[in-house]
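With one protein chain withheld, the remaining protein chains of the complex are depicted in position.
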Amino acid sequence: MDALNKLPLNIAAAIRGLFGDPHSIWADLTMTVIGIVLVIVLIVLAALILILLERKIGGWASQRPGPNRLGPRGWFQTIADALKLLGKEDVTPAEADRFIFKIAPMIVFALPMMTLAVIPFGMGMVPIDLDLGIMYYLAISAISTLALLMAGWGSNSNYSMLGGMRAVAQMISYEIPLIFSLLGVVMITQTFSLSKIVEAQSTIPFVVIQPIAFVIYFIAGIAEVNRAPFDLVEADQEIVAGPFTEYTGLRWGLFFLGEYGNMTAVAALITTMFLGGWQGPGFLPGIVWFFLKVGIIIFLMMWIRWTFPRMRIDHLMGLAWKVLLPLSLLNILLTGLGIYIYQYVLRIGG
Amino acid sequence: MTLERTEELALNLGPQHPSMHGVFRMVAHFDGEIITKIDPKIGYLHRGLEKLAESRTYAQFIPYTDRLDYLAAPHNNMAYVQAVEKLANIQIPERAEYLRVIFAELARIASHLVFIGSLALDMAGWTAWGYCFRDRERILDLFEMTAGSRLTVNAMRIGGFSQEVPDEFWPALKSFLDDLPEMLEEYQGIFYGNEIAMGRMKSVGILTKEDAANFSTTGPVLRASGVKHDLRKDAPYGIYDRFEFDVPVLYGCDSYDRGLIRLLEIKESAKIIRQAMRDIPEGPIMAKVPKVLKPPVGEVYHAVENPKGELGFYLVSDGSTKPARLRIRSATFINIQLLPAISPGWKIQDVIAIFATLDAVLGEVDK
Partner (left out) sequence: MFGKGLFKGLHISLKRMLGPNVTEYYPEQKPNLPPRVRSSMGLDPDKCISCGICANTCPNKVITLTSEKGDNNKKVLKTYQMDVGRCLFCGLCTEACPTSALTVTQQYENAVYDADELQWDMIKRHRHQTGKEG
């Protein structure tokens, strides 16, 4: 099992070995490129699987089989849908702000790629290991607000505009409890590096020590990726599809990829911060543990989506500012007190 | 200092919009997220049924009534044939009366199930919608095995009922009624009891008792505003005076009560069906009606309590085989006028919910 666990590392070392000096700039560059390509593949694969899974779970919840035509039990449905999107006409509205309209889906797609690049998928398997991993992650994921606003504004449609405005209001509000909820973990581990945080959870995952932070991050994370019951941005019963209303074909598909990529990224961060990342009992390799935990979080998100109605915008804001924010501040206070008492006990005992 | 200025946004919702029930269109004016004005536009489904009636014989118009409130076709049939029977003074057999009541109340349950489902769907409660339609299917199966059609049932005839129910009807009906409490429990659990749904509907879209009365609202919308008015009790038609049931009245005047009252009415309808099943006599289902029906000169107004409110048919006969004039008083046409009155001041999401609670069926609004 240990060999299996180290297999990716050994492969990496072998590739590095191809270069004369295993730590030359060329070797580093090659490894980075390989890492990025793997992340892109991961996002596309995740979107393909998750879109189907979403429809399957939605179907099962209302006692339907979900997509069931293409391939065994319909598992090829998303591939056919993706191919169909590729063949669609690319329409840009006449009144749209062309540059902003066209660049918005690309930004949305690029963001999960950038965020997933700092997630430790397994032991030593971080595409780019940053010391300020959490900071970087939060900074990048906040840009998605901007992309949605760009899409909403650039489309020059009232539905899109309302959606874009809602995106700004909602995501900025949720950004604050989201960041604060992560502070507790940072205070305990004294580091911003995601791989060090995972290593710190080798004995006990932080969900046990920081349950409040976990719940806050989970709720705020759902809001951050615009999923039901917080999907006000693309509330189809009110504003058709929000910022995506005017998009067609591949651009629309990019939004979808971005949405599911973001969802994977949030689930990956929850796994890393609270569920111990790739750490787990030794009978499975670390990377399997990692994706298992991500899968559980994603299933939770989907389960919630197919059960709850959509929240109202003022309740949504109320939840962020009146419930989650004070709770996350309280969590920081409690964590600080806990650390202080722990150190005090250590000093007395020592 | 520059003067800050905000601009109203006009948003066109419908006729092809994900949340619109049928082809209703409204132009909503916003200030931010707050509605300032709603401008409903109707008529996209206008088929001129009132005029069509003048070129059809009395019996030929029955299938057209199916297309009014297509979610509760037996009610429309019943209102129309009872109006004609009143005009032509036809007595119908007992068994037909009971079958009519059973069908009408089943249709009420089916219509309310669609209401609950679409109300949930308008708040993105997809799964609740699935459950409601799953259970409505069983009622449609009952219609199908008796009258031969699921939606446009065309079950009633002038002078009675179209066909005797098949043998498998009664066990299927009984098992449906037995399962009904469990179904209602499920809707309660997944939708009405959900805090998010409550938050979206409680104290939202207030329709006061006075307003409801002034707009001549009828049906569950009126009863959720605290007015106890139900034609089945207040002006019994057919054999409704023989059944014991309550008229649920709620006093919240808000969207939630307008939604919840349908759930309570389903229970009462089930009560009526059970009594009708118990009391139904054997016998013929059609009275002797002349093949060519020529009602005496005169006019008649007959109204029934449709799932949406008062459905009335005003018929004028000039002694020929065709009505000289038919006027349809449909409940939702009047209830939908409430939308511009109670929407301003609420958010766009609330207005979607308010519109759903008015339970408009465009077949009936546009006629």
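Going in written order, the chains are labelled A and B, and every chain counts its residues from 1.
The working rule: contacts are C-beta pairs under 8 Å (C-beta built on N, C-alpha and C of every residue); 3 or more make two chains touch, one makes a residue touch a chain.
Source: prediction; values computed, not measured.
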{"item": "Residue touching the undisplayed chain, where the options are B:Leu9, B:Val27, B:Leu45 or B:Ala59", "value": "B:Ala59"}
{"item": "Listed residues B:Asn12, B:Thr36 or B:Gln163, member touching the removed chain", "value": "B:Gln163"}
{"item": "Hidden partner chain, touching residue among B:Ser149, B:Ser216 or B:Gln337", "value": "B:Ser149"}
{"item": "Residue touching the undisplayed chain, where the options are B:Glu50, B:Glu186 or B:Asp318", "value": "B:Glu186"}
{"item": "Options A:Phe121, A:Phe244 or A:Trp306, residue touching the unrepresented chain", "value": "A:Trp306"}
{"item": "Residues belonging to subunit B that touch the chain removed from view", "value": "56, 59-64, 66, 127, 131, 134, 144-149, 152, 154, 162-163, 166, 186, 189-191, 193-196, 198"}
{"item": "Interface with the unshown chain - residue positions in subunit A", "value": "57, 59-65, 68, 303-304, 306-308"}
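Note that in this section only the chains that are shown with their structure count from here on.
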{"item": "Cα-centroid distance, subunit A relative to subunit B, in whole angstrom", "value": "45"}
{"item": "For the subunit A and subunit B complex, residues of the former touching the latter", "value": "58, 61-64, 158-159, 161-162, 228-229, 231-232, 235-240, 306-315"}
{"item": "For the subunit B and subunit A complex, residues of the former touching the latter", "value": "9-12, 17-19, 30, 33, 120-131, 134, 190-191, 194, 196-197, 199-200, 347-350, 352"}
